[in-house]
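Apart from one protein chain that is not included, each protein chain of the complex appears where it belongs.
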Amino acid sequence: MDARLEGPVAAGIAAQVDEAAGGRHQTLWWRLASIALFCGAWEVAGRVPINLAFPTFSSTVVAFFEMVGDGTMLKAYALTLQPLIIGLIVSASLGVSIGVAMGLRKSVEWMAAPIFIVLQAAPVAAVIPMVTFVYGIGLTAKVISVCLLALPVIVLNSYKAVANVNPSLINMCRSFLGSRWQQIIKIILPDASPVIFAGLRLGISAGFIGIILAELLITPTGIGDLITYHRAIANYAHMYATIASVIVFSAVTLSVLQWVEERWFRPEKKRS
Amino acid sequence: MVAVTRKFPRDPHGEDMSSLESIISVRGINKVYPGQVHALKDVDLDFPAGALTTLLGPSGCGKTTLLKIIAGLLEPNTGDVLVKGKKVTGPGPERAFVFQDFALMPWATVLRNVGFGLELRGVAEAKRSETARRYIEQVGLSGFEDKYPHELSGGMRQRVGLARALAVDADVLLLDEPFSAVDEQNRRKFQEDLLRLREIERKTFIFVTHSIEEAVYLSDRIVLLSRRPGRVSQIITPQIDRTGTPDEIRRDRAYLDTVEEIWQGLRQFVD
Partner (left out) sequence: MTLFGYRLPMMSSLIVWCVIWEIVGRLELVLLFPPFSGVLAALVDLVQTQKFWDATWTTISTFCIGMTLAIVCGVSLGVLMGRVKAAENLLGMWVNVFASAPLSALVPVLMILFGMGAKTIVVSVFLFAIWIIALDTQAGVKHITPSLIDMAKSFGAGRRDIYAKIILWAALPEILAGIRLGFIRGVKGVVIGQLLVSIIGYGELFEIYSRSFLMEDFWALTIVLFAFALLVAELVGMLEKRIEYYAGVRQ
(Lines give C-alpha, C1' and ligand atoms only; values in the text may rest on other atoms or scores of the structure.)
Protein backbone atom coordinates (compact mmCIF):
# COMPACT_ATOMS: atom_id res chain seq x y z
CA MET A 1 0.00 0.00 0.00
CA ASP A 2 3.03 2.18 0.34
CA ALA A 3 3.46 4.02 -2.92
CA ARG A 4 7.02 4.79 -1.93
CA LEU A 5 8.03 1.18 -2.19
CA GLU A 6 6.92 0.96 -5.78
CA GLY A 7 10.01 3.05 -6.16
CA PRO A 8 12.37 0.21 -6.95
CA VAL A 9 10.39 -0.47 -10.08
CA ALA A 10 10.67 3.09 -11.23
CA ALA A 11 14.19 3.19 -9.90
CA GLY A 12 14.96 0.11 -11.88
CA ILE A 13 13.88 1.82 -15.04
CA ALA A 14 15.73 4.93 -14.01
CA ALA A 15 18.80 2.83 -13.38
CA GLN A 16 18.59 1.53 -16.90
CA VAL A 17 18.65 5.02 -18.30
CA ASP A 18 21.25 6.27 -15.83
CA GLU A 19 23.41 3.33 -16.64
CA ALA A 20 23.21 4.28 -20.25
CA ALA A 21 24.48 7.74 -19.50
CA GLY A 22 27.78 6.42 -18.27
CA GLY A 23 29.62 3.41 -19.65
CA ARG A 24 27.55 3.57 -22.74
CA HIS A 25 29.35 0.98 -24.79
CA GLN A 26 29.52 -1.68 -22.14
CA THR A 27 25.84 -1.39 -21.31
CA LEU A 28 24.93 -1.52 -24.96
CA TRP A 29 26.66 -4.85 -25.37
CA TRP A 30 24.90 -6.26 -22.35
CA ARG A 31 21.57 -4.98 -23.64
CA LEU A 32 22.09 -6.64 -26.97
CA ALA A 33 23.19 -9.86 -25.29
CA SER A 34 20.13 -9.73 -23.10
CA ILE A 35 17.80 -9.27 -26.05
CA ALA A 36 19.57 -11.98 -27.98
CA LEU A 37 19.24 -14.36 -25.06
CA PHE A 38 15.55 -13.69 -24.72
CA CYS A 39 14.80 -14.04 -28.44
CA GLY A 40 16.98 -17.09 -28.71
CA ALA A 41 15.23 -18.81 -25.83
CA TRP A 42 11.88 -17.94 -27.37
CA GLU A 43 12.91 -19.36 -30.72
CA VAL A 44 14.11 -22.59 -29.18
CA ALA A 45 10.99 -22.92 -27.07
CA GLY A 46 8.87 -22.47 -30.14
CA ARG A 47 10.74 -25.08 -32.10
CA VAL A 48 10.75 -27.76 -29.46
CA PRO A 49 7.76 -27.03 -29.25
CA ILE A 50 6.89 -26.67 -25.59
CA ASN A 51 3.28 -26.40 -26.62
CA LEU A 52 1.50 -26.62 -29.92
CA ALA A 53 0.14 -23.17 -29.35
CA PHE A 54 3.55 -21.62 -28.80
CA PRO A 55 4.95 -20.01 -31.94
CA THR A 56 8.62 -19.35 -32.53
CA PHE A 57 10.15 -15.93 -32.20
CA SER A 58 10.75 -15.69 -35.90
CA SER A 59 7.19 -16.51 -36.89
CA THR A 60 5.97 -13.95 -34.40
CA VAL A 61 8.18 -11.28 -35.96
CA VAL A 62 6.91 -12.20 -39.40
CA ALA A 63 3.31 -11.98 -38.21
CA PHE A 64 4.04 -8.60 -36.66
CA PHE A 65 5.32 -7.08 -39.87
CA GLU A 66 2.48 -8.63 -41.79
CA MET A 67 -0.02 -6.86 -39.58
CA VAL A 68 1.85 -3.59 -39.78
CA GLY A 69 1.97 -3.96 -43.52
CA ASP A 70 -1.73 -4.47 -44.09
CA GLY A 71 -2.66 -1.72 -41.69
CA THR A 72 -4.53 -3.81 -39.14
CA MET A 73 -1.96 -3.07 -36.44
CA LEU A 74 -2.15 0.64 -36.94
CA LYS A 75 -5.92 0.69 -37.00
CA ALA A 76 -6.10 -1.34 -33.85
CA TYR A 77 -3.70 0.97 -32.02
CA ALA A 78 -5.58 4.02 -33.17
CA LEU A 79 -8.76 2.64 -31.64
CA THR A 80 -7.05 1.64 -28.44
CA LEU A 81 -4.94 4.72 -27.99
CA GLN A 82 -7.81 7.18 -28.11
CA PRO A 83 -9.41 6.26 -24.80
CA LEU A 84 -6.00 5.49 -23.35
CA ILE A 85 -4.62 8.95 -24.01
CA ILE A 86 -7.78 10.69 -22.90
CA GLY A 87 -7.92 8.58 -19.77
CA LEU A 88 -4.26 9.21 -19.00
CA ILE A 89 -4.53 12.95 -19.46
CA VAL A 90 -7.54 13.04 -17.16
CA SER A 91 -5.84 10.80 -14.63
CA ALA A 92 -2.58 12.72 -14.72
CA SER A 93 -4.05 16.18 -14.30
CA LEU A 94 -6.66 15.12 -11.78
CA GLY A 95 -4.29 12.77 -10.01
CA VAL A 96 -1.40 15.17 -9.57
CA SER A 97 -3.76 17.94 -8.42
CA ILE A 98 -5.44 15.75 -5.84
CA GLY A 99 -2.15 14.29 -4.68
CA VAL A 100 -0.48 17.67 -4.29
CA ALA A 101 -3.55 19.02 -2.50
CA MET A 102 -3.39 16.05 -0.15
CA GLY A 103 0.24 16.79 0.59
CA LEU A 104 -0.43 20.43 1.31
CA ARG A 105 -3.64 20.27 3.31
CA LYS A 106 -4.38 17.91 6.14
CA SER A 107 -8.13 18.03 5.59
CA VAL A 108 -7.82 16.90 1.99
CA GLU A 109 -5.43 14.19 3.10
CA TRP A 110 -7.89 12.88 5.66
CA MET A 111 -10.77 12.71 3.21
CA ALA A 112 -8.94 11.35 0.19
CA ALA A 113 -6.14 9.12 1.45
CA PRO A 114 -8.19 6.10 2.57
CA ILE A 115 -10.11 5.95 -0.72
CA PHE A 116 -7.01 5.94 -2.83
CA ILE A 117 -5.13 3.57 -0.56
CA VAL A 118 -7.99 1.11 -0.90
CA LEU A 119 -8.18 1.58 -4.67
CA GLN A 120 -4.44 1.13 -5.02
CA ALA A 121 -4.27 -2.09 -3.05
CA ALA A 122 -7.48 -3.70 -4.17
CA PRO A 123 -8.10 -5.49 -7.46
CA VAL A 124 -10.03 -2.69 -9.10
CA ALA A 125 -10.05 -4.73 -12.28
CA ALA A 126 -13.09 -6.57 -10.90
CA VAL A 127 -15.14 -3.43 -11.42
CA ILE A 128 -14.29 -3.01 -15.10
CA PRO A 129 -16.81 -5.45 -16.56
CA MET A 130 -19.54 -3.80 -14.54
CA VAL A 131 -18.45 -0.38 -15.72
CA THR A 132 -18.80 -1.51 -19.31
CA PHE A 133 -22.21 -2.99 -18.65
CA VAL A 134 -23.47 0.20 -17.13
CA TYR A 135 -21.86 2.75 -19.41
CA GLY A 136 -22.03 0.82 -22.63
CA ILE A 137 -19.29 -0.17 -24.98
CA GLY A 138 -18.25 3.30 -25.98
CA LEU A 139 -15.46 5.68 -25.16
CA THR A 140 -16.79 6.59 -21.71
CA ALA A 141 -16.50 3.13 -20.26
CA LYS A 142 -12.99 2.70 -21.55
CA VAL A 143 -11.83 6.08 -20.28
CA ILE A 144 -13.30 5.24 -16.89
CA SER A 145 -11.47 1.91 -16.91
CA VAL A 146 -8.18 3.65 -17.59
CA CYS A 147 -8.81 6.24 -14.89
CA LEU A 148 -9.85 3.61 -12.33
CA LEU A 149 -6.49 1.94 -12.62
CA ALA A 150 -4.23 4.90 -13.23
CA LEU A 151 -5.62 7.50 -10.82
CA PRO A 152 -4.85 5.87 -7.43
CA VAL A 153 -1.17 5.30 -8.03
CA ILE A 154 -0.68 8.80 -9.46
CA VAL A 155 -2.50 10.38 -6.53
CA LEU A 156 -0.59 8.43 -3.91
CA ASN A 157 2.79 9.09 -5.47
CA SER A 158 2.13 12.81 -5.82
CA TYR A 159 0.92 12.91 -2.24
CA LYS A 160 3.99 11.11 -0.93
CA ALA A 161 6.23 13.32 -3.03
CA VAL A 162 4.83 16.53 -1.62
CA ALA A 163 4.69 15.21 1.94
CA ASN A 164 8.34 14.21 1.81
CA VAL A 165 9.82 17.40 0.46
CA ASN A 166 13.08 18.30 2.19
CA PRO A 167 11.93 20.51 5.08
CA SER A 168 15.28 22.26 5.15
CA LEU A 169 14.63 23.66 1.68
CA ILE A 170 11.21 24.94 2.71
CA ASN A 171 12.75 26.58 5.77
CA MET A 172 15.37 28.15 3.56
CA CYS A 173 12.65 29.59 1.34
CA ARG A 174 10.80 30.95 4.35
CA SER A 175 13.97 32.46 5.74
CA PHE A 176 14.43 34.41 2.52
CA LEU A 177 10.87 35.66 2.77
CA GLY A 178 9.26 33.35 0.24
CA SER A 179 5.47 33.44 0.28
CA ARG A 180 3.50 30.19 0.52
CA TRP A 181 2.82 30.33 -3.20
CA GLN A 182 6.52 30.80 -3.94
CA GLN A 183 7.32 27.89 -1.67
CA ILE A 184 4.93 25.66 -3.60
CA ILE A 185 6.07 26.66 -7.07
CA LYS A 186 9.80 27.09 -6.52
CA ILE A 187 10.58 24.49 -3.90
CA ILE A 188 7.86 21.92 -3.27
CA LEU A 189 6.95 21.08 -6.85
CA PRO A 190 10.54 20.83 -8.16
CA ASP A 191 11.63 18.76 -5.20
CA ALA A 192 8.59 16.52 -5.53
CA SER A 193 8.85 16.15 -9.30
CA PRO A 194 10.96 12.95 -9.43
CA VAL A 195 8.47 11.00 -7.37
CA ILE A 196 5.54 12.59 -9.17
CA PHE A 197 7.04 11.46 -12.45
CA ALA A 198 7.63 7.99 -11.05
CA GLY A 199 3.94 7.99 -10.21
CA LEU A 200 3.04 9.07 -13.73
CA ARG A 201 5.11 6.24 -15.15
CA LEU A 202 3.34 3.76 -12.91
CA GLY A 203 0.04 5.38 -13.81
CA ILE A 204 0.72 4.90 -17.49
CA SER A 205 1.49 1.21 -16.93
CA ALA A 206 -1.72 0.89 -14.98
CA GLY A 207 -3.64 2.74 -17.67
CA PHE A 208 -2.43 0.25 -20.26
CA ILE A 209 -3.73 -2.56 -18.11
CA GLY A 210 -7.05 -0.79 -17.81
CA ILE A 211 -7.58 -0.40 -21.51
CA ILE A 212 -6.44 -3.92 -22.35
CA LEU A 213 -8.75 -5.37 -19.74
CA ALA A 214 -11.67 -3.32 -20.95
CA GLU A 215 -11.05 -4.55 -24.45
CA LEU A 216 -10.53 -8.16 -23.53
CA LEU A 217 -13.39 -8.47 -21.10
CA ILE A 218 -16.37 -6.98 -22.78
CA THR A 219 -15.86 -4.80 -25.76
CA PRO A 220 -13.43 -6.22 -28.22
CA THR A 221 -12.15 -3.31 -30.22
CA GLY A 222 -8.72 -2.20 -31.13
CA ILE A 223 -5.89 -4.23 -29.71
CA GLY A 224 -8.12 -6.40 -27.52
CA ASP A 225 -10.10 -7.34 -30.58
CA LEU A 226 -6.99 -8.24 -32.48
CA ILE A 227 -5.87 -10.53 -29.70
CA THR A 228 -9.25 -12.21 -29.28
CA TYR A 229 -9.79 -12.62 -33.01
CA HIS A 230 -6.46 -14.23 -33.71
CA ARG A 231 -6.85 -16.50 -30.75
CA ALA A 232 -10.24 -17.59 -32.00
CA ILE A 233 -8.84 -18.54 -35.40
CA ALA A 234 -5.71 -20.06 -33.85
CA ASN A 235 -3.35 -17.60 -35.49
CA TYR A 236 -1.07 -17.84 -32.52
CA ALA A 237 1.85 -16.05 -34.08
CA HIS A 238 -0.34 -13.04 -34.79
CA MET A 239 -1.80 -13.12 -31.33
CA TYR A 240 1.61 -13.22 -29.71
CA ALA A 241 2.84 -10.49 -32.02
CA THR A 242 0.05 -8.21 -30.91
CA ILE A 243 0.65 -8.89 -27.24
CA ALA A 244 4.38 -8.39 -27.60
CA SER A 245 3.79 -5.11 -29.40
CA VAL A 246 1.71 -3.91 -26.47
CA ILE A 247 4.47 -4.70 -24.03
CA VAL A 248 7.12 -3.07 -26.18
CA PHE A 249 4.92 -0.04 -26.71
CA SER A 250 4.39 0.35 -22.99
CA ALA A 251 8.12 0.06 -22.28
CA VAL A 252 9.00 2.62 -24.96
CA THR A 253 6.41 5.10 -23.69
CA LEU A 254 7.84 4.89 -20.20
CA SER A 255 11.38 5.51 -21.43
CA VAL A 256 10.23 8.55 -23.36
CA LEU A 257 8.55 9.92 -20.26
CA GLN A 258 11.79 9.42 -18.36
CA TRP A 259 13.65 11.40 -20.99
CA VAL A 260 11.09 14.20 -20.85
CA GLU A 261 11.44 14.39 -17.11
CA GLU A 262 15.19 14.70 -17.22
CA ARG A 263 15.25 17.18 -20.02
CA TRP A 264 12.71 19.64 -18.64
CA PHE A 265 12.51 19.20 -14.91
CA ARG A 266 15.68 17.81 -13.42
CA PRO A 267 18.50 18.98 -15.65
CA GLU A 268 21.07 18.20 -12.97
CA LYS A 269 20.54 14.51 -13.52
CA LYS A 270 21.90 14.75 -17.03
CA ARG A 271 25.31 15.81 -15.82
CA SER A 272 25.90 12.99 -13.36
CA MET B 1 42.96 35.02 33.91
CA VAL B 2 40.90 35.92 30.92
CA ALA B 3 38.34 38.63 31.29
CA VAL B 4 34.98 37.06 31.79
CA THR B 5 33.22 40.32 32.18
CA ARG B 6 30.70 42.13 30.12
CA LYS B 7 33.29 44.57 28.96
CA PHE B 8 33.30 44.66 25.17
CA PRO B 9 36.67 44.70 23.42
CA ARG B 10 37.39 46.62 20.30
CA ASP B 11 35.64 45.24 17.23
CA PRO B 12 37.57 44.70 13.96
CA HIS B 13 36.98 48.30 12.98
CA GLY B 14 38.53 49.60 16.16
CA GLU B 15 35.33 50.80 17.76
CA ASP B 16 34.73 50.17 21.40
CA MET B 17 31.79 47.81 21.38
CA SER B 18 30.38 48.85 24.72
CA SER B 19 28.98 51.86 23.00
CA LEU B 20 27.21 49.78 20.34
CA GLU B 21 23.53 49.30 20.42
CA SER B 22 21.94 45.90 20.35
CA ILE B 23 20.63 45.22 16.92
CA ILE B 24 18.81 42.14 18.14
CA SER B 25 17.41 41.44 21.59
CA VAL B 26 15.53 38.48 22.91
CA ARG B 27 13.43 38.73 26.05
CA GLY B 28 11.97 35.94 28.13
CA ILE B 29 12.21 33.25 25.46
CA ASN B 30 10.75 29.90 26.37
CA LYS B 31 10.46 27.03 23.94
CA VAL B 32 8.84 23.71 24.74
CA TYR B 33 8.58 21.04 22.05
CA PRO B 34 5.71 18.53 21.98
CA GLY B 35 6.41 15.75 24.44
CA GLN B 36 7.44 18.15 27.19
CA VAL B 37 10.90 18.77 25.77
CA HIS B 38 11.86 22.07 27.36
CA ALA B 39 14.45 23.39 24.94
CA LEU B 40 14.88 26.97 26.17
CA LYS B 41 14.07 28.57 29.49
CA ASP B 42 13.79 32.30 30.18
CA VAL B 43 16.48 33.44 27.81
CA ASP B 44 17.35 37.13 27.77
CA LEU B 45 20.13 38.25 25.47
CA ASP B 46 21.39 41.26 23.60
CA PHE B 47 23.39 41.06 20.41
CA PRO B 48 25.46 44.16 19.73
CA ALA B 49 25.53 45.49 16.19
CA GLY B 50 28.63 44.72 14.19
CA ALA B 51 29.82 42.04 16.59
CA LEU B 52 30.17 38.33 16.05
CA THR B 53 28.36 36.55 18.87
CA THR B 54 28.54 32.80 19.24
CA LEU B 55 26.03 30.55 20.92
CA LEU B 56 28.00 27.67 22.38
CA GLY B 57 26.97 24.70 24.45
CA PRO B 58 26.57 20.93 24.76
CA SER B 59 24.18 19.05 22.45
CA GLY B 60 20.57 19.61 23.22
CA CYS B 61 21.16 22.95 24.88
CA GLY B 62 18.88 24.68 22.43
CA LYS B 63 21.37 26.82 20.60
CA THR B 64 20.02 25.98 17.15
CA THR B 65 16.49 26.41 18.50
CA LEU B 66 17.38 29.88 19.75
CA LEU B 67 18.97 30.79 16.43
CA LYS B 68 15.89 29.68 14.52
CA ILE B 69 13.69 31.66 16.87
CA ILE B 70 15.79 34.74 16.20
CA ALA B 71 15.55 34.02 12.49
CA GLY B 72 11.80 33.78 12.76
CA LEU B 73 11.67 30.19 11.57
CA LEU B 74 10.39 28.92 14.91
CA GLU B 75 7.90 30.51 17.27
CA PRO B 76 8.73 30.65 20.96
CA ASN B 77 6.07 29.67 23.47
CA THR B 78 6.64 32.91 25.35
CA GLY B 79 8.94 35.84 24.86
CA ASP B 80 9.80 38.36 22.18
CA VAL B 81 12.40 38.91 19.56
CA LEU B 82 13.26 42.54 18.90
CA VAL B 83 15.08 43.66 15.81
CA LYS B 84 16.34 47.25 15.93
CA GLY B 85 13.98 47.80 18.81
CA LYS B 86 10.87 46.53 17.08
CA LYS B 87 9.12 43.28 17.84
CA VAL B 88 9.15 40.70 15.02
CA THR B 89 7.45 37.39 14.39
CA GLY B 90 8.68 35.49 11.38
CA PRO B 91 11.57 36.06 9.01
CA GLY B 92 12.51 39.51 7.78
CA PRO B 93 14.76 41.24 5.27
CA GLU B 94 17.21 42.33 7.93
CA ARG B 95 18.15 38.76 8.87
CA ALA B 96 19.70 36.09 6.61
CA PHE B 97 20.23 32.44 7.51
CA VAL B 98 23.03 30.05 6.60
CA PHE B 99 21.98 26.43 7.00
CA GLN B 100 23.97 23.56 8.44
CA ASP B 101 22.94 21.18 5.66
CA PHE B 102 23.44 23.93 3.05
CA ALA B 103 19.79 23.81 1.87
CA LEU B 104 20.74 24.27 -1.77
CA MET B 105 18.18 23.50 -4.47
CA PRO B 106 19.71 20.52 -6.26
CA TRP B 107 17.92 21.35 -9.50
CA ALA B 108 19.37 24.86 -9.76
CA THR B 109 22.79 26.15 -10.75
CA VAL B 110 25.08 27.92 -8.34
CA LEU B 111 24.11 31.23 -9.92
CA ARG B 112 20.41 30.66 -9.34
CA ASN B 113 20.96 29.36 -5.84
CA VAL B 114 22.97 32.41 -4.83
CA GLY B 115 20.40 34.73 -6.35
CA PHE B 116 17.46 32.91 -4.80
CA GLY B 117 16.85 35.37 -1.99
CA LEU B 118 16.72 38.17 -4.53
CA GLU B 119 14.52 36.09 -6.83
CA LEU B 120 11.97 35.72 -4.08
CA ARG B 121 11.92 39.49 -3.62
CA GLY B 122 11.21 40.08 -7.27
CA VAL B 123 14.55 41.61 -8.20
CA ALA B 124 14.96 41.70 -11.99
CA GLU B 125 17.00 38.99 -13.65
CA ALA B 126 19.86 41.19 -14.84
CA LYS B 127 20.43 42.87 -11.50
CA ARG B 128 20.08 39.54 -9.72
CA SER B 129 22.65 37.91 -11.91
CA GLU B 130 25.08 40.78 -11.45
CA THR B 131 24.74 40.79 -7.67
CA ALA B 132 25.01 37.03 -7.49
CA ARG B 133 28.16 36.97 -9.56
CA ARG B 134 29.73 39.56 -7.33
CA TYR B 135 29.16 37.49 -4.20
CA ILE B 136 30.15 34.26 -5.91
CA GLU B 137 33.47 35.92 -6.59
CA GLN B 138 33.71 37.19 -3.05
CA VAL B 139 33.41 33.69 -1.59
CA GLY B 140 35.94 32.37 -4.07
CA LEU B 141 33.70 30.39 -6.39
CA SER B 142 34.27 32.27 -9.65
CA GLY B 143 33.93 29.96 -12.60
CA PHE B 144 31.41 27.69 -10.91
CA GLU B 145 28.32 29.75 -11.69
CA ASP B 146 26.81 27.13 -13.99
CA LYS B 147 27.58 24.09 -11.92
CA TYR B 148 24.99 22.14 -9.98
CA PRO B 149 25.29 21.43 -6.25
CA HIS B 150 26.02 17.75 -6.75
CA GLU B 151 29.09 18.72 -8.74
CA LEU B 152 30.53 20.66 -5.80
CA SER B 153 32.32 19.51 -2.66
CA GLY B 154 30.81 20.08 0.77
CA GLY B 155 32.97 23.11 1.40
CA MET B 156 32.01 24.69 -1.88
CA ARG B 157 28.32 24.08 -1.25
CA GLN B 158 28.52 25.93 2.03
CA ARG B 159 30.17 28.86 0.28
CA VAL B 160 27.18 28.99 -2.01
CA GLY B 161 24.95 29.13 1.08
CA LEU B 162 27.09 31.92 2.48
CA ALA B 163 27.05 33.87 -0.79
CA ARG B 164 23.27 33.54 -0.93
CA ALA B 165 22.95 34.99 2.56
CA LEU B 166 25.33 37.84 1.77
CA ALA B 167 23.58 38.66 -1.51
CA VAL B 168 20.40 39.86 0.15
CA ASP B 169 22.36 42.48 2.06
CA ALA B 170 20.79 41.78 5.42
CA ASP B 171 22.05 43.49 8.57
CA VAL B 172 22.36 40.28 10.55
CA LEU B 173 23.78 36.97 9.39
CA LEU B 174 22.67 33.89 11.31
CA LEU B 175 24.89 30.86 10.85
CA ASP B 176 23.79 27.43 12.12
CA GLU B 177 26.91 25.30 12.58
CA PRO B 178 27.87 26.24 9.04
CA PHE B 179 31.19 24.45 9.02
CA SER B 180 30.30 21.26 10.84
CA ALA B 181 29.52 19.30 7.67
CA VAL B 182 32.86 20.25 6.16
CA ASP B 183 36.27 18.62 6.56
CA GLU B 184 38.92 19.98 8.91
CA GLN B 185 41.19 21.77 6.46
CA ASN B 186 38.27 23.49 4.79
CA ARG B 187 36.82 24.31 8.16
CA ARG B 188 39.91 26.18 9.24
CA LYS B 189 40.04 27.98 5.94
CA PHE B 190 36.42 29.01 6.35
CA GLN B 191 37.09 30.39 9.77
CA GLU B 192 39.94 32.47 8.44
CA ASP B 193 37.81 33.60 5.50
CA LEU B 194 35.02 34.58 7.83
CA LEU B 195 37.36 36.79 9.85
CA ARG B 196 38.53 38.47 6.67
CA LEU B 197 34.94 38.84 5.48
CA ARG B 198 34.07 40.72 8.64
CA GLU B 199 36.53 43.39 7.74
CA ILE B 200 34.76 44.02 4.44
CA GLU B 201 31.13 43.60 5.43
CA ARG B 202 30.03 45.56 8.44
CA LYS B 203 27.38 43.11 9.48
CA THR B 204 26.33 41.51 12.71
CA PHE B 205 26.95 37.79 12.96
CA ILE B 206 25.23 35.32 15.23
CA PHE B 207 26.93 32.00 15.09
CA VAL B 208 26.05 28.58 16.48
CA THR B 209 28.74 26.00 17.00
CA HIS B 210 29.69 23.17 19.31
CA SER B 211 33.41 23.70 18.73
CA ILE B 212 35.09 25.65 21.49
CA GLU B 213 38.12 26.52 19.42
CA GLU B 214 35.96 27.83 16.62
CA ALA B 215 34.01 29.98 19.03
CA VAL B 216 37.09 31.48 20.64
CA TYR B 217 38.84 31.99 17.31
CA LEU B 218 35.98 33.88 15.71
CA SER B 219 33.91 35.57 18.37
CA ASP B 220 33.75 38.92 19.97
CA ARG B 221 31.31 37.45 22.45
CA ILE B 222 30.55 33.90 23.45
CA VAL B 223 27.24 33.01 25.05
CA LEU B 224 27.41 29.71 26.87
CA LEU B 225 24.14 27.86 27.16
CA SER B 226 23.55 25.18 29.74
CA ARG B 227 22.14 21.75 29.11
CA ARG B 228 18.40 21.29 28.53
CA PRO B 229 16.46 23.26 29.49
CA GLY B 230 18.82 25.74 27.84
CA ARG B 231 19.60 28.84 29.89
CA VAL B 232 22.28 31.44 29.54
CA SER B 233 25.00 30.19 31.81
CA GLN B 234 27.89 32.53 31.03
CA ILE B 235 28.91 35.27 28.65
CA ILE B 236 32.58 35.39 27.78
CA THR B 237 34.39 38.11 25.91
CA PRO B 238 37.69 36.77 24.62
CA GLN B 239 40.42 39.35 24.76
CA ILE B 240 42.43 38.13 21.84
CA ASP B 241 44.62 40.05 19.52
CA ARG B 242 43.36 39.08 16.07
CA THR B 243 45.75 41.18 14.08
CA GLY B 244 48.27 38.41 13.59
CA THR B 245 48.31 35.53 11.14
CA PRO B 246 45.87 32.68 11.75
CA ASP B 247 48.64 30.52 13.17
CA GLU B 248 49.74 33.25 15.53
CA ILE B 249 46.20 33.68 16.76
CA ARG B 250 45.82 29.97 17.42
CA ARG B 251 48.97 30.00 19.54
CA ASP B 252 48.16 33.19 21.38
CA ARG B 253 48.27 32.73 25.14
CA ALA B 254 44.91 34.36 25.67
CA TYR B 255 43.31 32.16 23.01
CA LEU B 256 44.58 28.96 24.59
CA ASP B 257 43.60 30.02 28.09
CA THR B 258 40.09 30.94 27.03
CA VAL B 259 39.60 27.63 25.27
CA GLU B 260 40.81 25.73 28.30
CA GLU B 261 38.60 27.63 30.64
CA ILE B 262 35.47 27.09 28.59
CA TRP B 263 36.32 23.43 28.25
CA GLN B 264 36.59 23.06 32.00
CA GLY B 265 33.26 24.76 32.38
CA LEU B 266 31.55 22.50 29.87
CA ARG B 267 33.18 19.25 30.97
CA GLN B 268 30.47 18.50 33.42
CA PHE B 269 27.98 18.20 30.58
CA VAL B 270 29.79 15.44 28.72
CA ASP B 271 28.06 12.06 28.96
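Letters A and B mark the chains as written, and numbering starts fresh at 1 in each.
Criterion: a residue touches a chain if its C-beta (ideal position, glycine included) is under 8 Å from a C-beta of that chain, and two chains touch if they have at least 3 such contacts.
Here the structure is a predicted model, which means the values were calculated and not measured.
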Displayed partners of the chain not shown (whole complex): A
Per the touch definition above, residue among A:A122, A:L139, A:I185 or A:V260 touching the missing chain: A:A122
Contact set of subunit A toward the excluded chain (per top definition): 1-2, 5-6, 8-9, 11-13, 16, 27, 30-31, 33-35, 37-38, 51, 53-54, 106-107, 109-115, 118, 120-123, 125-131, 133-134, 201-202, 205, 208-209, 212-213, 216-217, 227-228, 231, 236, 239-240, 243, 246-247, 250-251, 254
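The rule we apply is simple: only the chains that are shown with their structure count from here on.
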Subunit A and subunit B: spacing of chain centres that average the CA atoms, whole Å: 49
Touching residues (chain side subunit B, partner subunit A) in the complex: 71-73, 91-93, 95-97, 99, 101, 103, 105-107, 116-117, 119-121, 148-151, 164, 168
Subunit A - residues contacting subunit B, complex: 166, 168-169, 171-179, 182, 186-187, 190-191, 265-268, 271-272
